[in-house]
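Shown here: the complex without one of its protein chains, the others still in place.
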Amino acid sequence: MGEVLIKNGVVYDPLNGVKGEKKDICIRDGKVVADVKNPKVIDAEGRVVMPGGVDIHSHIAGGKVNSGRLFRPEDGRKGVEAKTKVCRMQSGYSVPNTFATGYRYARMGYTFVMEAAMPPLAARHTHEELVDIPILDNAALPLLDNNWMTMEYVNSGDMDLLAAYMAWMIKATKGFGVKIVNPGGTEMWGWGKNCSLNDTVPTFDVTPAEIMKGLAEANEKFDMPHSIHVHTNMLGHPGNFEITKETYDLVKDIKPAKDRQVMHTTHTQFHSYGGTNWGDFESKADVIADYINQNDHATIDIGSIILGDTTTMTADGPMEYSLYQLTGRKWTNHDVELETGSGITPFLYSGKSPVNTIQWAIGQELALLVKDPWKLALTTDHPNAGPFIGYPIIISMLMSKKRRDESAEDMHKVIYDRAIYPSIDREYSLYEIAIITRGMAAKALGLHEHGKGHLGVGADGDVAIYDMSPEETDAGKIQKAFLNTKYTIKGGQIVVKDGEVVATPAGKTYFVTPECDDKLTDEMVVKLKDKFDRYYSVTYNNYAVQDAYVPNPYEIKAPWRS
Amino acid sequence: MQTIKLKLKSEVTSGVAKIPVEVDSLTPDKLFGKTEAEIKAVRVWWGNREENTGDLFDVSVDGTASSADDVKLVLDGDLSRVKRIGDGMKAGEIEANGDVDMHCGAMMNGGKITVTGNADCWAGREMHGGELIIDGDAAANLCAMYRGEMTGMTGGKVTVGGNADECVGQYMGGGEIVIKGNARMLAGLNMHGGKIVIEGDAVMPGADMTSGEITVKGTVQDMMPSFKLEGTESIDGAEYKKYSGDLAMTAKKAKGTLYVK
Amino acid sequence: MVEVTDVVCSLCGCVCDDIVVEVEDNKVTKVKRGACSVGKSKLMGHNRIKSPAIRVNGELKDCSYDEAIKKAAEILAASRRPLLYGWSSTVCEADKVGVELAEEIGAVIDNTASVCHGPSVLAIQDVGLPSCTLGEVKNRADLIIYWGANPAEAHANHMKRYSYVSKGFWTEEGKKAKKLVIVDVRATKTSRMADVFLQIEQGKDYLVFSALRAMLYGHEDVVPDEVGGVSKTDLLETAEMMKAAKFGATFFGMGVTHTGARHNNIVNAIQMTRAAHTHTKFSITPMRGHYNVAGINQVCTWETGFPFAIDLTRGYAWYNPGELSATDLLIRQECDAALVIASDPGAHFPGESIKHLAKIPVIQIDPFPNPTTEFADVVFPVAVSGVEAEGNVYRMDNIPIRLRKLIDSEYPEDEEILKRILDEVRAIKEKEGN
Partner (left out) sequence: MGTKVNLISGRTIVQGRNLDSKMSEEYFDEVARCDLNKADMDKLGVAAEESVKVKTSYGEVVVKAKEDAGTPEGIAFMPMGPWANALVSGDTHGAGMPSYKGIDAEIEKSGDKVLHVKELMQTYMG
C-alpha cells in the first residue's frame, strides 16, 4: 500500500487533544505516520478533518436486522440505487441492505461500527452479514444476560465461573464484549411476561439487578476493552428514569479493569422518561444528565429520535410487543432458547404526537445537559430511534440553537411544557462533535488502543474530510457536509470522494479473547455441556462460530486479572 | 389536443420468449412537450436492456397540446407483455387497445386510462386519483397495496366490465371500485376505507376489514364466520343483509360494512 | 473406519446436527444414530451425474468443465431475461455468488420458497411472525398444533427433537404433559397421535382461522355452527385449549400454503397466533422444506433487501412474487434462458411451466440426475453439500448451522462453478465493451 498526505486540513483529533489545528496527516501502509516520502497528496485546505467515525451502538447485521428487512419490503423500496462499476445494488431506508449500510456510513465519514446485539446461538448469522458490509471495520456484542447459565451462576454466587462462562461465550461467538438487554425480562417473555429491576425471575431466583452486577464483576475480571453494555429494564416505559438511575448505582463500587467506565448504558433517551402514563409523560433527561455529571463510572449513548418511519428491533421482546399493541402494525418475535429473544415492529415518529415530541427532545437534551462530552456518544440506536443516516441532522441540531428553536416550532406544543429543550442554549463545537462521534466511542470501547478514533502516529489511517469550513454556522450546510464527506479514507485508501463511494475494501472484524484459567473453564463446561445435551436444539460441538466466518480477523486478547 | 400513437412492433413479442416491455417512462405527462423524435428516443426497458421507444414501437404524433391534460396516448399492438402502462401517471389520457400486462395504472394520480381488453395483476395498485376503466377482466390484486404496505388504493375510480380475480382492493383506504361481473376470493381484504361494489358473485368478501363498505349484489360463497348481522337495509329497491366486521380484528376495529343479498 | 459425530443433515429444514456416521475409504458406510430414514438416505448417497455435459442435437455429450463454463457464460451473457432459480439445497456461500451473478447479468433470481413457503413470506410481510427457536418449543411448549403439516412423513425427526415428543426443561415428561392438535384434510400418521384432530374441508382453512380468531377475541356468538367442515363445538374446544396453554406452538406446512387462500391462509394463521397471544404465550413457525431454503431467503434479503422473486433487470432490486416467481415467469414465457441450481423444477413445477423451460437454454448445477436433467442444455456435476462440502445453512427457525464435510469429492463445489461462470460472464462483457 502506498502513502497518503492530507495537507492543510483543520484537524479535530480529541484523543490527542488536537482542537482544530491546521495540520498535515501522513499515512503509510494504512497507518498514520510522522512523515511520508512520495505520497498521494490530498489538499484539505480549509476543510474539517477528523478521525474516521466510530459508532458505539447500531443494529446493522444479524437475525433481527434481516427479519426487519424481510418483513418490510415497503422499506426496501426506498433508498434504491442501481449497481455501479464500484458499488453493488442498494435498497432500504431504516433497514438498508448490507451494501448500502457500508456505503452510507462511509459517506458520513464512519469507518467502525459496533453491531450492538448478537444472539449467541445465531452468531454465525451476524458474522455472515458483517462480512458482507463493505468498507466498515466492525465488531458485535453477544447477549449474555438472559442466559440460563448466567442466571444460575449469579444465583449461586459463583462469580469466577460466571466469568469463565462469559469468556467462553465471547470466544465462541467471536464477540467483543458483554451485551445486556432487559435482563431477566427477556427470559420471562418466554412465558409472555416481563419484569423490572428488582423483581425476581421465577425458576432462576435472581433479580435483573443481580444479573447486571454479576456480569459487571465478571467483565472486570479480565482486561476487557469495553465495559458491560447495558439496555436496562423497562425501556420505553413512562417513569423509567428511576430504574435507570438505580441501574447506574448497581455498579458504582466496581473497579474497572482499565481506564474507562464500568457500565455503558445505551439509547439512554428511551430510559429517561418521567410521568406515570403516556398522558402525563415527560422528560427526565435533566435527572439522568445530573447523575452522569456527578459520577464517573457510567457513560451513555443518546439514541436520539429521527422523525419519520422506522423499524424498531431489540432483544427486548416484551417491549416490542407493547409497541405493536400500541400501533397494531406487523410484529415479529423470535425468542432464542436458553439465551435471549427479539422483537421487531415498524414505528412512525411524528412531530405531531406529544409523546414522540418529548422523546425527540430527550435525546438531544441528554447530549446538551451532560457537561463532559467524553461521557456520551451520538447514536440513534439505529434503526430504533431512527436510521443512522439521520446523524447529520442531530449534529446540526447540537451545533445550532437557532436550528433547535426553529425545529421546536414544528413539533407538538407540549415541547414547551414538558421538555427542557427550549431552555437550553448550549451549542456544540466541532471539537465536541468529534468527541461524541469518534473519540469517546473509541475510548469507551477500548479501541483507541487499537488505532481507532484518533490520528496519532500508529493510528489506523481512517480519516474523514468534511467539505465545510470550521467557521461554518449554517445548520443546513453543516448537515449536508456531515452526510457526504469530501473524502473518507479507510486504512489509507480513499473510499469516498466528493460524496461518492470510489472503493469498497473489506472491513475487519474485531473480537476479544478473554483468557480464562483452564480449570475454571473445564468446570464451567461440564455444566454447559449438560445444557446442550438436555435443552439446546444444537450440539455443543456445532455451537461455536468457526474461523471461516471471520475472514478478516482482528483479535484483542483480554488477560485474566488475577 | 395531441394524440400520440404507439404501436408495439410485432417482432418484440414474436420470439420463443415473450419478454416484457416496461413503459413507465411513457405517460402523457412525461411525454408532454416532446417532439416525435424526442419521444422515439425515450428509453424503455425491454428485459435487461434499455431501448429507444422508436425501436420497439411505431410512433406517430398528431396535433399539439397546451398541457399534459391535452395529451392522449393510444397504445396498439400486442400489449399482453407491456407492463406498467400509465404507472405514476398524473394527467392526460391513455387508451390501451387490447389486453395489457401487469401494473397498468399503478400509483396513478390523475388522468384517465381505458383498457379495451383484460388487465393483468396489480392494475390500479396504490392508485391515488384519476380513473381506470377495464372493459374486460381484471387479474388478481386490482387496486391492492404493494408488498408489505398497509395502504392500497386511496382515491380515484376503477370500473371493471368483466370479472376480477383475488384480493380486489386489498388494504383499500379510499376511492371506489365497481366490478360488473364476479370477484374471486377475498375482495376488500384488509379494507379500511372507500367503497367496493360487486355486481356479480363474491367469495369470502371483506375479510379483516376495519372500515369502508362492500356491496355484493350477486351471491356470496363462504361468508366469513366472523361478521355480525346487524339487520336488513334496502339499496336501490333491493333488500340486503347488513353485516359489520371483521370481528376477527377485535370488536374495537370491526367497523367495516358488508351488504349481502 | 472413522466415526464422525455431530454430523449435520443436509436434507430438510430440521437440519438435525447430532448424527453419527461411520466413514471408511472416503465413503459414508453407515449412519449410526440421529438421522431419520430420509436423512440417512441422503448421507449414504445416490447415483451421480458423472461428467459435465452439453446438449448437442438433443443428446447430452460429456465435456470438460472449461467447455461447460464457457457455454453457460455465453448463454447467460446473451440473455435478455435470464432466470436464476433454486438455491435451497446448497450453502449460503454459493447463494451469495448467485446473487452477484444475477446482479451482473440483470437476471431474475428466485428460489424454491416460491413453490414452498413463499406464501408464508408474503404473510410475514403483511403481519410479521411471532416465533421462536425450536429449542424454545422443546423446553416450554405444552400445546403443539400442526396445521396442514404431516411431520411423520415430511419432517420425520421434528416431533422427536423439537416438539411433541421431545423433553426439555419445563417439559421433562415429554408428550404425557402436552396436548397435540392436528388440522388436516386427510387422516395421516401424524393425525393418529392427536388429542384433537380437526379434519377440515379441503381449501377452507381461511374460514377456520377466522372463526378461531373471533373466538379468541370473545366473539364466539357470531360463529356459525359449522365452519369449513368443523363443528363449532370442536372449534370452541380448540380455542379453549389454546387459551389454557402455558406456551402454544403452531407449525404449518404446505397443506396451508398450497391451498385455498394460500398466503392469506398464513396471514390468518399468524393473526390467530396474535389473538392467542392476548391470552398466553404463542408462537408460529413454518415447516420449511429444503435444508437451506431459509438460508437463501436470508442471503437474498441482506444483499438485495428482499427474500425471493427479485428482478435485477435495472441494476437494482424490484421484488414481486406473483410477477417474478419462477413459475409465473415460465408460464408467461418471459425468460429466454435459465440457470437451475440445487433444485428440480422438472419435478416440482406445474407442467405448464416446464413446457417453457424445455424450450429455452437451461443450465443445471446439481450432484444428482433428475427430471430437470432431461431437458438441461449444460450440466455441471458438483459436490454434495453436507457430505462432500461444508458451509453455512439456516434451519427452519433461522438458526445458522455449519454443514460438515465428511469425505472428499471428485467434483467441485457449487460456489466454485458459480464463481467461474461469473468470471467468464465478466470477461465476455468486457470484450463486448459493457
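Which chain is which? They are A, B and C, in the order written, and residues in each are numbered from 1.
FYI, a contact is a pair of C-beta atoms (placed from the backbone, for glycine too) under 8 Å apart; a residue touches a chain by one contact, two chains touch by 3 or more.
Predicted, not measured: the structure shown is a model, and the values here were computed from it.
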{"item": "Chains on display which the left-out chain touches in the complete complex", "value": "B, C"}
{"item": "Listed residues C:S114, C:S131, C:T171 or C:T250, member touching the removed chain", "value": "C:S114"}
{"item": "Sole residue of B:R81, B:R184, B:K217 or B:K253 that reaches the chain not shown, by the stated touch rule", "value": "B:R184"}
{"item": "Hidden-chain contact residue, picked from the options C:K27, C:K61 or C:R186", "value": "C:R186"}
{"item": "Listed residues C:G322, C:P361, C:G391 or C:P412, member touching the removed chain", "value": "C:G322"}
{"item": "Listed residues C:G98, C:P286 or C:P369, member touching the removed chain", "value": "C:P369"}
{"item": "Sole residue of C:K232, C:K246, C:K359 or C:K429 that reaches the chain not shown, by the stated touch rule", "value": "C:K359"}
{"item": "Touch list for chain C against the chain that is not drawn", "value": "11-12, 37-38, 41-42, 46-47, 114-115, 118-119, 122, 150, 152-154, 156, 185-188, 191, 199, 202-203, 254-255, 257-260, 262-263, 289, 309, 321-325, 327-328, 330-331, 344, 346-355, 357-359, 367-371, 374-375"}
{"item": "Hidden partner chain, residues of chain B it touches", "value": "121-122, 139-141, 165-167, 184"}
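Definition applied: only the chains that are shown with their structure count from here on.
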{"item": "Gap in Å, rounded to a whole number, between the CA centres of chain B and chain A", "value": "45"}
{"item": "Whole-Å gap separating chain A and chain C, where each centre is the average of the chain's CA atoms", "value": "34"}
{"item": "Distance from the mean Cα position of chain C to that of chain B, given in whole angstrom", "value": "33"}
{"item": "Overlap residues in chain A, where contacts from two or more other chains coincide", "value": "71-73, 76-77, 330"}
{"item": "Sites on chain B at which at least two other chains make contact", "value": "147-148"}
{"item": "Footprint of chain B on chain A - complex, ascending", "value": "71-77, 328-330"}
{"item": "Chain C to chain B touching residues, read off their complex", "value": "79-82, 105-107, 122, 125-126, 204, 206-207, 210-211, 213-214, 217-219, 222-224, 227, 260-261, 264, 267-268, 271, 275, 313-314, 319-323, 332-336, 356, 359-360"}
{"item": "Contact set on chain A toward chain C in their complex", "value": "61, 63, 65-67, 69-73, 76-77, 80-83, 88-92, 95-99, 121-122, 124-125, 128-129, 132, 190-192, 321, 324, 330-338, 341, 344-345, 534-539, 541-542, 546, 548-549"}
